[in-house]
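Apart from one protein chain that is not included, each protein chain of the complex appears where it belongs.
Order as written gives the chain letters A, B and C; numbering starts at 1 within each chain.
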Amino acid sequence: MRAALDRLPSWARWMVYAAVGVLVLTVVQGFDDTERLTAVTSSQAMLRWAVPIMLAGLGGLFSERAGVVNIGLEGMLILGTWFGAWGAINYGGWAGLVIGMGGGAIGGLIHAIATVSFGVDHIISGVAINVTAPGVARFLSSEILTGYDGGSITQSPRTPGVGRFTFPFLAGGDLFGWDTPDVLGWFARKDWFFVSDITGLVRGLVAQVSLATMIAFALVPFSAWLMWRTRFGLRLRICGEHPTGGETQGINIYLYKYFGVVISGALAGLGGAFIASPELSGIYLEGQTNGRGFIGLAALIFGNWRPGGIMAGALLFGYPFGVGLRDLDGSASHALLLVNTIALLAVLAWALNRRRRIDAGLAAGLGLGAAVWYFLSTTVPDWWIAILPFVIVLVVLVFFSQRLRMPRADGLPYRKGEA
Amino acid sequence: GDDEETETVAEPEPAAAEPEPDPEPEPETTEAPEPEPEPETTEAPEAPEPEMTDISVGLVFDIGGRGDQSFNDSAAAGIERAAAELGITFTEASPEPDGSNRGELLQLAADAHDIVIGVGFLFEGDAAAVGAENPDTRFGVVDSAMLNFGADPVAPYGENIAGLVFAEHEGSFLVGAAAALKSQTGKIGFIGGVANVGGLIERFEAGFNAGARTVNPDIEIIGDYITEAPDFDGFNAPDRAKEIALAMYEEGADIVYHAAGGSGAGLFQAALEQSEATGSKVWAIGVDSDQYHTADAGVRDYILTSMLKRVDVSIFEMIKSVIDGTMQPGPTAYDLSVDGVGYSTSGGFVDDIAGELEALKAQIVSGDIAVPTEP
Amino acid sequence: MAPAIELTGITKRFPGVVANDDIHLEVAEGEIHAICGENGAGKSTLMKILYGMQPPDSGTIRIQGDEVELHSPAQAIELGIGMVHQHFMLADQLTVLENVILGAEPMRSLGRIDFQAGREHLDEVGRAYGLDINADDLVETLEVGERQRVEIIKVLYRGAKILILDEPTAVLVPQEVDELFRNIRELKASGATILFIDHKLDEVLEIADTITVLRQGRTVGTVKPGEVTAHDLAEMMIGSELPVPDAGASTVTEEVALELSGLRVAGEGDRAVVDDVTLSVHRGEIVGIAGVEGNGQAELVNAIIGIQDPDQGVITLLGRDITHVSVRHRREMGLGYVPQDRHRDGLLLGFTLWENAALGHQTEKPYSRGPWLSRLGMRGRANRIKEDFDVRTPNIEVSAHALSGGNQQKLIVGREMVADPAVLIANHPTRGIDVGAQAAVWDDIRDARSRGLATLLVSADLDELIGLSDTIVVMLRGRLVARLDPNDVTPRDLGAYMTGAALEAGAP
Partner (left out) sequence: MTERLTHRLMLASAAPIAAVVIAVVLSSIVLLISGSNPLAAYADMVQHASKLETQVDILNRATPLYLSGVAAAIGFRMNLFNIGVEGQYLLAFIVAAHLGAQVELPSVLHIAFILVVAMAVGGMFSGAAGVLKVTRGVNEVISTIMLNAVVISGLAAWWIVEWQAGGEISATGGRVGTEPIAESGLLPDINSWLEVFTREVGLGKKLTGMLVVALVVGVVYHVILNRTVFGFDLRSSGANPTASHVGGVSPKRMVVIAMTLSGMVAGLVGMTELMDTGYYPSNPISLLGFTGIAVALLGRNHPAGVAVAALIFGFLDVSSGILQISGAASREIVEIMKGVIILTAVIAYEVVRRIREREEAAAAAAAMAASPGADA
């Protein structure tokens, strides 16, 4: 079994893991008499909530792979929300995304100037950007948005979005005017144990998907391709691994660092524009990023500085966020406790298998706690759901941090000609 | 034990009326800190006519300030009306994002103005303190009774400090009734911004639920809050409001009411998207202002009605009472009986049930229906 | 025919130093041209200028007769110049292939790299020059010699006709040096011009066609190897005779100061990186540890000073078991340490000299009294170290990175010596410092030895090992495989032991 798994390519292995996860969700939700855990809408919500986090994380990826720590993602996200909304209102949804990217890129450029050209400590510069961005956004609002009908110093009028797309065959989308059959939908409606659940979840990922979401997810393989298959990517990575080495091979390190950090800002800006788009908010509102830049940073580290990992991290945040919000009666939240227990049991098995005693003890303790809570309660308080995504990521990091490897020269100062 | 308080709020007089005119710190003029001596005469001009007075008002919004399309904007409307009709002048301010300088702003406003109004109950403590220091300035605080519950007996914080309180539960009762009357599915929803802020938002929920159940005891009501204090993101999270609203609509609710400040935009967006996606129309109910007019034109048609909380009226009246020399210290209640709260009819979506709503309103005003303040 | 390289009047100043002072250099096409000079003579700087990494303040560069202005390595590479740097310029987490093709990536459409073409070309180059390496290995898994090969392949991959090798032998054992020299001769045979930097004079004399000597940034002269002896070269380099390490009469006592028994340190995957090491160092004795880098010396030293936990065995210091005692406690008990990488392990670069002088001894008098630091004591000691150990600095208030490497090293040695330790672990104590400083460090160690200091000396400099040690042990794959008498062993023999060749051959 293990060997068979190991033989699979990594994407297929992850599919298997995901399927097992869905199986667990399916079984567990039965106990709490809820269908939210595997509802179509849950997977859609997960996507929506994952996108800005993922984009911020990918932004962090480009920056940190180029050796520049980017704690300023939050500020760039904020710039993205403002510029995204402004662009969308004036020039339409697509322009909003592009202009939002531009806004974030400006933040990235400032970060690059400070860190790359002036050698300022990366954290310091990032914090400065986080402090400055809200002020700039507010100032721009007071100068510009207040002039709009429905706009104010803290918010914009409603923003238009971009279109949605339903995949043909999979979810019954149009193909050149032909209404294709909705295959996944057919299964999902059958009420077959597990099959309907997993098809339902998957259908949520392919039906009525915002084009912006699709672009965001397309950026994951694209980033991986760019990073590991192209010249640009190789040169970018050397900046994060061994910049002087790159310098000696004729690479203009400053240039690539600038690229990396500006792209980083642009991606965070795109994330911001997404938040302000109708997919999430549909307006610009001060404070609406709610710290997602920092969460993106967490996803980056969680994802071991790899696009796929970042996506996994973002989804891991997005799922409980989305499900928690939609969980009006609290049943799903309660069921998630049992999911947590089972996940911790899996960690326990892994730890025992690897003879990692401390991990096993921790997993057993946490799992037991979750189980006791689950069985002694019928609902969980709202605040628990609010913090669940953070707790999950923290716990995952507690078990797996040691296996993370950040780019070697990440955060270190680099100056040309000092090799 | 909130019942007594509820009464306090509902009736404009009780605790406020009896307190003896005692502990007023006589203007025992200290030294420097008062910039301009404020002649008593300015405050009680004999001419109540809308002539140009030289009264000036400092309006201090809460974080976010003007432009939230509901609460703060309503306050702004009130002050503008006062400027137009009473001829007062005014300036506006709003505190730092972390809420650190409310007291300073009140003091600054008091330095420069005859009347200072804090928009939001968060000004309560600071207004009490600053009010005591500036006995010649009149203070008004929206959403607070400005009664010192720590004192025995309970008394206003000062002769110069008024509280403008609203019977949100009564207004919410009416929109709850409207929702129940208009609902096709027998399921409606409520979204609160931040839970546990001293039960403030819960009052909206309580009234809404009661109103809905009064007209339809079988109605199913789904309620949810976006965040809990001290996480105030709930007033600033249209994305989360939208997610919750979508879930409610998908559960079968066809009308959702929000008391979530800026997050309401997400509800409207959800109503629009859900209606467009399913082809059957779902509704949202706005809050504080007539959101049919303040919200974006694109979502207007989904706003069934709004629970009106006439902050504008209260502010206007408060300023006027100062000019008239009739200002009441302590709470002045703006309830249904004085049209301090109500519902909007813009769009004409509730015209068909106007009769029932008016009847309910009459019953509340007459006391036949007692609206609870806790869900 | 125009010379391959012609440098005229090259001057380069750094704040406070003239690294290159009106240097003239001519390198003929197809020759191996060695450049010698002591540390800090300006060799690397000159090469970096030639490679476009640093612009000269004045002077001209001609390549194949054409005057060029180099602003970046990219231009130099374009002109067929390749450089192997003094320090490895490899990204550990990238593969050999990625490291090699970087900057000269074979391309496909859409900006993609043609990895297959790169791999083929790499193998081709490797075969042509006998440099065997697996293109898809991660660099971090490679050993030192292999890394060196990757560096050379990097240069050859781009078809460089002029190769600059900056101290390529520093980290190699003699056998690997032979291998390298064979490669270099092959390169020469294929028409390449080679600039070769080294200050091991026998090596220079062996390989070079022409030798240029630099001293304090100036060209002292250009000679042919046949016309000079190592002795002559040394004089040219430093203006006087080359110091040699010499232990003098033995001062070894019976008293054991440091004892290791059955020491085992586990590395990744539970593999023993230090395997059953038993060794004792007596008062007044210097025990040298020879070994190719990466054979467990670093871990052994770490275990002794206490920053890595051994999983078996006992360490005894002055008769007390210190196997699980904290670093601080060991130091207080009289364990001194001169680390191999002074920037990483020895100094706080941004701190003042007097703070650095206290590092590692901050709990001891006169640096502190109880929990309180004594700035007076710290400054006093620092001044004493400055005087006694000849640390050249304007004052002790400057920060450590203002000092040259040699002076930094003298500061560290001084710091450890004034604490009057019973046992000193000297880990490559003279690596990368100039001859003057080197001689001073040797003197210091010898003096302390005569006062009864027990020293464990780990060094890659075989002359140093042979010259200073009372006993030499050879470490190979974590084990002590030989114990030799320095009086009757040559560097070449030692190299044979270090690589294991001698053991296979069944030698003593």
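Convention: contacts are C-beta pairs under 8 Å (C-beta built on N, C-alpha and C of every residue); 3 or more make two chains touch, one makes a residue touch a chain.
Just so we're clear, the structure is a prediction, and the values are computed from it rather than from any experiment.
Peer 1: Would you list the chains present here that the left-out chain is in contact with?
Peer 2: Counting the whole assembly, the omitted chain is in touch with A, B, C.
Peer 1: Touching the hidden chain in the complete assembly: which of A:120, A:183 or A:215 does that?
Peer 2: The single option touching the absent chain is A:120.
Peer 1: Which one touches the absent chain: A:372, A:391 or A:412?
Peer 2: The single option touching the absent chain is A:391.
Peer 1: Touching the hidden chain in the complete assembly: which of A:112, A:295 or A:409 does that?
Peer 2: In the complete complex, the chain left out is touched by residue A:295.
Peer 1: Among B:74, B:183 or B:227, which one touches the chain that has been omitted from the display?
Peer 2: With B:74, B:183 or B:227 as choices, the missing chain is touched by B:227.
Peer 1: What residues on chain C make contact with the chain left out of this view?
Peer 2: Touch with the absent chain occurs at residues 14-17, 40, 216, 238-240, 243, 305, 307, 326-332, 337, 339, 344-351, 355, 358-363, 368, 371-373, 390, 392-394, 398-399, 401-404, 407, 434-437, 439-440.
Peer 1: Contacts of chain B with the missing chain: which residues?
Peer 2: Given the touch definition above, chain B has residues 2, 5, 8-9, 30-33, 58, 91-94, 96-101, 104-105, 107-109, 111-112, 121-122, 124-125, 129-130, 132-134, 143-150, 163, 165, 196-200, 203, 227-232, 331 touching the missing chain.
Peer 1: Tell me which stretches of chain A touch the chain missing from the display.
Peer 2: 71, 110, 114, 118-121, 123-125, 127-136, 138-139, 142-143, 291, 294-295, 297-298, 301-302, 381-384, 386-387, 390-391, 393-394, 397-399, 401-402, 404
We adopt the following convention: only the chains that are shown with their structure count from here on.
Peer 1: Identify the chain pair with more contacting C-beta pairs: A-C or A-B.
Peer 2: Contact tally favours A-B.
Peer 1: Could you work out how far the Cα centre of chain B sits from that of chain C, in whole Å?
Peer 2: 76
Peer 1: Between chain A and chain C, what is the separation of their C-alpha centroids in Å?
Peer 2: Spacing between the chain centres: roughly 45 Å.
Peer 1: Could you pull out the residues of chain C that touch at least 2 other chains?
Peer 2: Correct list: empty.
Peer 1: Mark out which residues of chain A touch at least two other chains, giving numbers and ranges.
Peer 2: Residues of chain A never touch two or more of the other chains.
Peer 1: Could you please specify the touching residues of chain A with respect to chain C in the complex?
Peer 2: 229-232, 234-235, 237-238, 241-242, 244-252, 405, 407-408, 417, 419
Peer 1: So in the complex, the part of chain B that touches chain A is made up of which residues?
Peer 2: Checking each residue of chain B against chain A gives 64-69, 73, 97, 195, 222, 224-225, 227-228, 231, 233, 236-240, 242-244, 246-248, 250-251, 262, 265-266, 269, 273, 277, 294-299.
Peer 1: Quick check on the complex: what are the chain C residues that touch chain A?
Peer 2: Going through chain C, the ones touching chain A are 48, 51, 53-54, 72-77, 83, 85, 87, 89-94, 98-99, 101-105, 107, 110-113, 154.
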